[in-house]
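Mind having a look at this structure? Questions to follow.
One protein chain is absent from this view; the other protein chains keep their places.
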Amino acid sequence: MDLLFYSLLLQLSSIAAIAFFTENKKASAAAHLLLAAGLITGFITTLTAVLTSNFILKDMNVFGISTSLFRFDALGLYFLCIIQLVAIPTTIYSYSYLKHYIEKGKSVKSNLVFYAVLLTSTQMVVVSNHAILFLICWEVMSTSAYLGMIFEKEKKDVQTGAFYYLVMSHAVVFLLYVFFFFLHNQTNSWLFSNFHLSPDAGKLFIILYALGLIAFGMKAGFMPFHFWLPRAHPIAPTVFSAFLSGIIIKMGIYGILRTFQFLNPTPEWLGWLVLSVSMISAIYGVWYALAQHDIKRLLAYHSVENIGIIGIGIGVGFIGSAYHSVPIQVLGFGGALLHTLNHAVFKSLLFVGSGVIYQNLGTRNIELMGGLVHYGKYFVVLFLIGSIAISGIPPFNGFISEFIIYNSFFTTAKELKNYYPLLMLISAVGLAFVGGLAVACFTKINSIMFLGKERKEVKHFNISFYEYLSLGIFALLCVAIGFYPQPFIVIVNKVLTEGFIPAASSFSLLNINWYLLSIIFISASVGIILIFLWKRSIQKKYGRRISSAWGCGYEGLNPRMQYTASSYADELNEISKTALVYHKKVDKQKEIFPLKGKFESHSEDLADNKILLPAFRNFSSFVSRIRFLSYTDIRYYIAFILIIITIYSLIAFLWK
Amino acid sequence: MLEFSVLILIPLIAAAVCYLIKGTRSQYAISLTVSAFHLLFSFIIFIGLYKPNLPFFFSTDPLSKLFLLILSNVYFWVVLISFSYLKRPVTSKAEAGKKYYFLLLNFYLFANTAAILSNHFGMYWVAAEATTLSVAPLIYYYRNEEALEAMWKYLFLVSVGIAFAFIGILFLTLSANGTIMEGQQLFFSEFVKNATKLNPIWLKASFIFIFVGLSTKIGIAPMHSGDVDATSNSPSPIAALMSGSLRITALLGVMRIFQILTPTTSYEFAKLILIIGGLLSVAVAFIFMFKVNNYKRLLAYSSVEHLGIITLGIGVGGLAFAGAMYHVIYNSLNKMVLFFTAGNIHSRFKTREVNGIKSVINLMPWTGWLFLLSFFAISAIPPFGIFFSELMIFEGMLFSNKPWILAVTMFLLLFIFINMGKTLFQMLYGEKSEKAIQEKESFEIIHFSVIVLLILLIAIGTISPGILQENILSISKDFGIRL
Amino acid sequence: MQNVLSILFCLSLFYLAVTPRVKAYVAVLRFQGILLTILLMLPFIEQFSIFAVILPATLFIIKVIVIPRYINKIILELDIKRTIEPTIQQFNFLLLVIFSFIIIFLAASILSQSTEIEIIPFASGFAAVAVGIFIIIFRKKLIIHVAGFLVLENGIFLFGTAVASELPIMIEIGVLLDVFVVVFLMGIALNRISSTFEGFDVTILRRLKD
Partner (left out) sequence: MEVVQILQGIISLILILGLSPLFVGLVNKQKAIYTGRAGASILQPYYELKKLMKKETINANSSSFISTIAPLINLIAVAAAAAMLPISFARPLISFEGDIILFAYMLGLARFFQVLAAMDIGSSFEGMGAAREATFAVFAEPIFFFTIGSIAFISGFTSIYDIYHSIRLDNISFVVFIIVCSISVFILAVTECSRMPVDDPNTHLELTMIHEVMILDNSGIDLFLYQYSSYIKLFIYVILEASFFYPFAVQSYTLGIIIFVVVIIILSAALAAVETVTSRFKMKNIPHYLLFATAIGILNLLIYTFTK
């Protein structure tokens, strides 16, 4: 495992490189090279560790010094794997991303430093075994992420969005203090490996769960604590928003799973709580996403949705652990774990893609895009793969994890008869509903951004090799997990069996016949190709030509007549107007011959704009009206001495 | 005798010399060497290489050793940057006052060292009052109306307060009546030895008077105002000096009397009083942060807040006490960093109004980033030291007999963080106004010292030297706290 | 004897409570200084030691000669108006003072049951502290604030003799010096204030606010 620490050092050494090279271009090249090298070595180490399953559970040696600060157990290594796996392409992208700014003459050094720190601290988080070390890495992670976010700090929304994030993480860490204090006090040790508490701890058990779930849930972005995501993600530099959405919110999931490790078996109602909260997050996350026009904001809401899906898996797992039923746990947690990986992959892909678009068009508003497919065909293909995957549609990776989660529903229904089938069915329907909405949403953004004619003329749309490379890696992963899930399932299963769920070996994810799925998918794609060839031959025979689209005989069709994103999503948004705070503004035409008209539709966030902000405003206005102890006249100062002395003396007098 | 001369006499002599010779540069040279010696010596004493035995009213114990080290450390850095600070242009009236600057500083060092090392309450009182007297003219450095008002208020309030502290000391003698201590000298070590015999009523009274009296100097609400005015209107090195060392000198007095109360029946009462004071201070800072428009004042209130946290820690006792001791160290370092950087910002923008300041990071990158970092440090974000001390204090609170304190404190601190952040970020970011001349900021000694201090802040926190640890453990033992 | 002096001291306090003139304050301060000096001289009736003279001497010099002169000088230089500017009527102020006297004496007599203390000097010293504070709180003129502070100090001194605390000589002198320097600095500050602002009210010191 020393190799891993060497890789971390290698990544940190990039900071030195940045300091060393005065010229931005050289510095970024060197730094990215070092980062990539470090990440790859790290990834290889981690992967071999996972596959050979040499998990070190306690006192391991770092550079020959025996320390219990770190631990490499299955769960930690799995997340470490994900982090490094996602970080590699992100770093590759980051190189070409920063190139744009360097060409503009903006200094990117500080940003690079924060990126390096962010990467290393995040990797440290998942391997740290000592609670204090965990907190330190956790806070360093959050802070460096914040510092990275404020790259374009002149903009107002950047400041607010980043500040939301900072405050959120500060609140989280306060909760975590208390959480770990209790655990420390109970087990009188700071080591994760010693933390364990069973439900007969009574009230404390519930308090701990409340603390853990709220704290980590905030980080993960469950509703109603999601308010920071749609603010922080759009304004962050793409590299950071990709990492944020791909990895950092997953740290919340990591925390929740750890909490489960510390405190099990869980009471059943907790499982239901988590399940329902996650269901709400999933449904409303995607529904909010449907109402957005800003691509990054939209993707942020999709993170809420996917976190919800992961949460559903965890909730089922909790129920399973309440009934000590291994299959339910395996399927629930397994689905959650796999979906964590999947979401990390395709969400990063989509964010990087959105970054590429932003770089080229200079806008994030999808209403101003369109017809990009005619400029970057392969780019669109890659983005499309990500979209299909995130909608959970076969044959890509999103489907696999959702499939497991559906199975967990079925299994729960089968395992714990009576009214469980009903509840589980409702959950399944909920998930199906989410899937439908996701399809609607992603057909929307893909068609509005890429298809049809360009609404705003595109000056240049060129994608560098590095961008293609990073997108390609992500897409490849999506396809691989989709078409050949077996090895990934094996890894997840290993993670589950290695101490995460006791006696999980009795039932494993491999009971599902994954090869059959692969066969189906592959043969289907073969079929597609065959028909394609057949179609080609037919077209050769009977000819094919290009003509203008059918417009009821009206020839003057122009791009502005195309269906817009808001009109596409309108019918669905109308249905849950109030929850989405969805309102439209039309100025009515009074003249016979209509003049220039205007139509707008917006959706505000209920939790953010309607609850949180007003609450804070009222509170601050209330407090700032308090004139308590803020006098300017020295006589009051003196008087206070007298008053306080009398008060204290009275207390002393009344003291028993 | 050596230690006595180095720690107490030499600063006095240096002050005299500074009175005689005129050149600022030579004054600076002398003061710097004195401070360096002082730092070195107090460090040697702290790590125990040298066992000091001081004459008549002076002595050392773990507590005074720690505070002495903090004092001379703060003093050293303040002197180090003072020269470059003096070079900055000010009004002609202020120019005239500069010749007393180092004199007063040296006198301050003398008085403060005497106060910290004194074993006798009378001595402590005299020395503490002397520190006030030496600092008051320094507050008036800028020779403008605000400075004048601040000086007046500080001088007057603190003098009255410390007079009350004197009453408290007299009560202490009263409490000794009818015991073997009767007619004895006010050596507090004696008092600590047979504290249980003392008359509880007078003891309580004396604690109240001393605590309230010295609160004017510590800046515990509701006696914080004079302190805040002074800190926010004095030049940055002096502000750092006050927040870093002067306040804790006053805190020392409170801790002495608290130590006497420790074994007695009035212990719980004293703890309650301290907790009330601490919570009040944090609350005052919390309220202020909602309507801040002057960043020096904001920093002053931040030190009110942190002294409040320290008092809370002492009051809660247990682990929180040790945490508070650490917090004293980190806070002194951190306040220096904040005030130094803020001083740079002030001398660049010539205003203390938050609204007058935009995009510091772009205009002066060094100062800007360092200021941002020191804000993170003060709001307890790791790996900076305050994080560790607050962690200890919080845990102490949670497992004390009053866990609700933790809830209240966390709530207040969270909002303090939010509002402080809002204000400071508004200063740091934002698009720069056109008229802001874009000159490259050069790397000055202030930046150097700030960086060193930040590194120190991280290093002490993460490494947590064994010597420091056992020193604090022995302090806690003196206060009857087993860890 | 000690009690007699204390009573005189209290009378001076009452006079302070009613007098409208600034000069009277200085006079009273001088008078109190003399009282305190005599109080210190008392032990010499039994045995006389040259060493013990130092303290009364310094006290006399500082409290009777230097400080009153200094304050007079300030008053002349800044030609401060001769009348104090009370914020409440003298009568109410007097009532307040009397009320506090009663409370303090009662408290002293209660406390004296637990530990034996000479009530009169103790109480009057404490009363002086109270009156000093009241003067500061209820008077506007800064110079009067200084006077109030000095009254407070005198009270503490009397109080100190009452509780018979044997502070070492050099500390006593240190205390006196401190007081003197405080007054000195305040005088300088007053000078500055007169040159910076117009008027000597506390009301002009209202720039520093949150």
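Lettered A, B and C in written order, each chain numbered from 1.
Criterion: contacts are C-beta pairs under 8 Å (C-beta built on N, C-alpha and C of every residue); 3 or more make two chains touch, one makes a residue touch a chain.
From a predicted model like this one, the values you see are computed outputs, not experimental measurements.
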Neighbouring displayed chains - absent chain, whole complex: A
Option from A:P199, A:P224, A:P265 or A:P421 whose C-beta touches the chain left out: A:P421
Candidate in contact with the missing chain, chosen from A:V373, A:L509, A:L580 or A:L606: A:V373
Contact partner of the left-out chain, one of A:I102, A:I206, A:L368 or A:L451: A:L451
Chain A residues touching the omitted chain (full complex): 370-371, 373-374, 377, 380, 388, 391-394, 399, 402-403, 406-407, 409-410, 413-414, 419, 421-422, 424-425, 428-429, 432-433, 435-437, 439-440, 442-444, 446-448, 450-453, 512-513, 516-517, 520, 524, 527-528, 531-532, 535, 538-539, 542-552, 557, 559, 561-563, 567-572, 575
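In this text, only the chains that are shown with their structure count from here on.
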Chain contact topology (line, ring, star, complete or other): complete
Between chain C and chain A, distance of the C-alpha-averaged centres to the nearest whole Å: 71
Chain B and chain C, separation of their C-alpha mean positions in angstrom: 31
Residues of chain B whose C-beta touches two or more other chains: 152-153, 156, 160, 288, 291
For chain C, residues that touch 2 or more chains besides their own: 133, 136, 145, 205, 207-208, 210
Residues of chain B touching chain C in the complex: 57, 120, 122-123, 125-126, 129-130, 133, 136-137, 140, 145-146, 148-153, 155-156, 159-160, 163, 166-167, 170-171, 173-174, 177-178, 183, 185-186, 199, 201-202, 229, 232-233, 288, 291-292, 297
Chain B contact footprint on chain A (complex, rising order): 110, 132, 135-136, 139-140, 143, 147, 150, 153-154, 159, 163, 166-167, 170-171, 174, 177-178, 181-182, 184-185, 620, 623-624, 626, 628-631, 634, 636-638, 640-641, 643-645, 648-649, 651-652, 655
Residue numbers on chain C that touch chain A, as the complex places them: 133, 136-138, 145, 202-203, 205-210
